[in-house]
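One chain of protein is taken out of this complex; the other chains stay put.
Letters are used for the chains, namely A and B, taken in the order the chains are written, and counting of residues starts over at 1 for each.
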Amino acid sequence: MADDGIGASVRRKEDQRFLTGKGHFTDDISRPGQVYARFVRSPHAHASIGNIDTSAALSAPGVLGVYTGKDLAEDGVGAVPCGWTITQTNGELWNAPPHEVLATEKVRYVGDQVALVVAETLEQARDAAELVSVEYEVLSANVKLDQASNSDTAQLHESVPNNTCFVWGLGDEEATKSAFNRAKHIAKLDLYNNRLVPNAIEPRVALAERDSGDDSCTLYVTSQNPHLARVILSAFVGLVPEHKLRVVSPDVGGGFGSKIFVYTEECAVLWAAKQIDRPIKWTADRSESFLSDAHGRDHLTHVEMAMDDDGKFLGMRVDTTANMGAYLSNFASLIPTYLHGTLMQGLYTTEAIYCEVTAVFTNTTPVDAVRGAGRPEATYLIERIVDESARIMGLDPAEIRRRNFIPSDAFPYQTQVALEYDSGNYGPALDKALSTLDYKNFETRRANSETEGKYRGVGISSYIEACGLAPSQVIGSLGAGIGQFEAAEIRFNATGNVTVFTGSHSHGQGHETTFAQVASERLGVPIEDIDVVHGDSGRIPFGYGTYGSRSLAVGGSAIVKAADKIIEKGRKIAAHLLEASESDIEFTDGNFTVTGTDRSKSIAEIAFAAYVPHNYPLDEVEPGLDESAFYDPPNFTYPFGVHVCEVEVDADTGEVSIERWVAVDDFGNIINPMIVHGQVHGGIAHGVGQALLENAVYDESGQLLSGSFMDYCMPRATDVPSFEIGQTVTPCPHNPLGVKGCGEAGAIAAPPAVINGIVNALSSLGVTHVEMPATPQTVWQTIQNAKT
Amino acid sequence: MYDFAYHRPDNLDDAANILKINPEATVLAGGMTLIPTLKLRLANPSDVVDLSAIDSLNVLSVAGEKVSVGAMTTHSDVSTSKELMETIPGLSRLAKGIGDPHVRHRGTIGGSVANNDPAADYPAAVLALNASVNTISRTINADEFFTGQFATVLEEHEIITSIDFPIPRRSAYEKFSNPASRYAIVGVMVADTEAGVRVAVTGAGPSVFRVAKMEEALSNDFSADAIAGITLSADDLNSDIHASSEYRAHLVSVMAMRAVNSALTQ
Partner (left out) sequence: MPTVSLTINGKKVVADVEGRTLLVQLLREGQRLTGTHVGCDTSQCGACVVHVNGKAVKSCTMLALQADDSEVETIESIANEGELHPMQAAFKEHHGLQCGFCTPGMVMAAIDMVNRIPNLDEETVRHELEGNFCRCTGYHNIVQAILAGSKAMQS
């Protein structure tokens, strides 16, 4: 293994600029003549909009324009779409109401935008925004998920009866019913998967600029996928033709899903930049982020597991109500369906499964993907019902998992819920996690904690995820409006160094290093001679960006394909230069060599020859050394793993402290272990945040009570322990790198590990469930209830 | 933020004069509450009078049986003062638990006490330690100072100059932090003072308050066991998404017992 090749913990190339304050985040960009935007947002969760008086704002100092939804409608601006059509269980299509860029008739959540003010300075825009007078007729708010689809609940959209977006099912309902009929034991749980605010530390920013010379526009935006944003802005919202729009997402300060989507703010700013012909910048302040970034999760679920006398899983049924919020965000419908229902097999041989999801609208911020997206929800309910099953059977939680794991010789494994798992070997991951934790001596540690007045528990979570989104034709048949390949271009420069252009986007994942490692290993070019370019539709080939742990599996595979093309072309050039037959040229470590001789040309020499083609096989190949590739994966990838934690509960206060965390993940082959570990760490902390701390809470009128960091609890350094990270390696059989994806694993695995640990700690009190987030108050109350 | 005129006088008289001629003016101490409030446009003062250049407000001294802490002394300076650690370690430790290191570098005791946030830490110390609040025009005893939520007996524009803490026999503060904001959900300061044992609770109610029953019990027997059976009624306590009034009532007992134990081990 080379020091900087595949498998090495190469220190990151991108760090220098971040560490010295020289990163280029969107808000760091200022354009000549730039002015500022501020939105007028609804203070009400649900209201009819009457007259909007903009006259005072228009005459305020520095104001360049004040726009309402009417202005946009008159200009033919379209609605922001949701890109995944759902066919309901009754065969009908879903109810997908439009999401206007600026609300015209009604506002449907606190923070919904009704007007845009543009002024010379930000403070002038803020001053003027306060002068926009909007008449509201306040309507009763629909904020309770369990009552959203009642006929007497306030109705959000005229076209959506009973606020029901869709009722969707997956699996075999009849077979599942029959499994329950013959079951000897049935475990049942009601669970709430709490609502999360994504809270990337960099708030969203949009900076739009029109070039009146050729009537083109550039949008600098905090996006995880600039090309997708460009398509949506041009084709659906109809703002600028695709070829006249450049979308740049430079350094992006964390995404976690929330920056996948095209938001109404960037649509409005782009449109306004065309009206005013000045660059317009909008930067969310954190209070706006809380209201307007798409939230995550928010599922109510009833789950049941049917077992035989040995604790074998015969059937599982799941009934979930998923909150869409007030409008459909770009991929809102995908999350609780094909990223959730399709995971219901878990790691187990459950014989029959049926999952039904009812998606409803409420007067809350739209809900979409947040790190894990559907898979944390699935894993949480599966791993909780597995523990509950173990409890009612009197089995060790590790043992019931072992009894039900899909055996390693059963792959490829067709699940009951559409997916075909390509590979897996679950037992070793569990064994390794338990032995690292010293599981067999846990009871001694529990007893020790008890002497200090603390309840100690151990929590196991074994997870699988479907990553590497995704085979385009498969998702197309399921309702996707987009493809999911990835693009790469490898450009040798004449002097022999290399620029790699990728459609993937890094917002912390370290692609500039990992992708360079892949290219370096394949091409034999030193890593310092390779730069990776991403995030600019004007420079990179059309790609679908980064989410769903897809960058390396799909984007990395595209780089491999492009490298193969480079080598193939290089071989022809080398054969010519070395006066040998192409079949006699072998390529190793960056050199083309005539087999069995010492005659060789370095790839840099080949590149030079390609750009200065004096002695060159022009009849056979074109000049230049620059190859593109697009990679569309044949299947998802299926990372899996086992996370185990030990928690201590302070019964006096209800505080939970995580004492140890052992993760054994199987991501297939690993390019850069340092980066992979970092991804796992971050994911676990995100999952611990969901399990213990984070919760978006609305009051009955639809006001977000946890609307700032004063009330929404972000994980801090004191909330998590040091993590013990291990691996098993089961390579993905269908992509050239054998990789699977690692960015979401921790967030998927962690919540049930924590909750299983707390329930285990309090089991002697008869506690069987604790809702997330298990805040001190919740845990204390649970203990009090158990005691009485 | 709405705009305002900024002043940084270097003496108290000038500060008082600016405040007098500008009725809509406000005083800026460390700014850890005021500046976020201004940023969210929740206040609109015409003038902001920064006290940081008035050197006399930034003095910490031990004289006889009391420690005098200047109003502009930062939480960081209180928490690291050797004199305080030797005389009132409970107060140093309280200061070390306010906010975070960066907030402690700017936030001041005078600002915190004048603001009387129901979840702030310092009011518990002022009340439990039976401190005196010195202002530009008078001295106010702790028992008279705090009058309600964000309310004190301070007149409009009355500047706190220093706070005098009589040195107790022992004292300690235990806080159950709001997991998000790190303000006190419940904070209890227990002090064994010349004036008797005093127990002050912050975070739990609309304003800091004393717990007579605990004080009585601890006067007879300064041990955690002595107050083990004493719980507050939840009726008048705060309730929010983080903690119900019942939970707060329970936490007052837990934190009070922990504070007693902590005082005993100092």
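Everything below uses one rule, namely that contacts are C-beta pairs under 8 Å (C-beta built on N, C-alpha and C of every residue); 3 or more make two chains touch, one makes a residue touch a chain.
Because the structure is predicted, anything quoted here is derived from the model rather than measured.
Novice: Identify the residue among A:682, A:702 or A:773 that touches the chain left out of the display.
Specialist: A:682
Novice: In the whole complex, not just what's shown, which of A:53, A:123, A:632 or A:771 touches the removed chain?
Specialist: A:123
Novice: For chain B, enumerate the residues touching the unshown chain of the complex.
Specialist: 1-6, 8, 28, 31-32, 35-36, 38-40, 48, 50, 52, 76, 99-103, 105-106, 181-182
Novice: If you put the missing chain back, which residues of chain A would it touch?
Specialist: Spelled out for chain A, the touching residues are 11-12, 14-23, 25, 27-28, 30, 123, 199-203, 251-254, 256, 285-287, 507-510, 674-675, 677-686, 708-710, 714-718, 720, 722-723, 746.
Operating definition for what follows: only the chains that are shown with their structure count from here on.
Novice: Distance-wise, how many Å sit between the C-alpha centres of chain A and chain B, to the nearest whole number?
Specialist: About 44 Å separates the centre of chain A from that of chain B.
Novice: Quick one: in the complex, what on chain A touches chain B?
Specialist: 123, 126-127, 130, 287, 652-654, 693, 695, 697, 705-706, 709-714, 775-777, 780-781
Novice: Okay, in this complex, where on chain B does chain A touch?
Specialist: Residue positions touching the partner: 1-3, 40-41, 176, 179-181, 241-244, 247, 250-251, 254.
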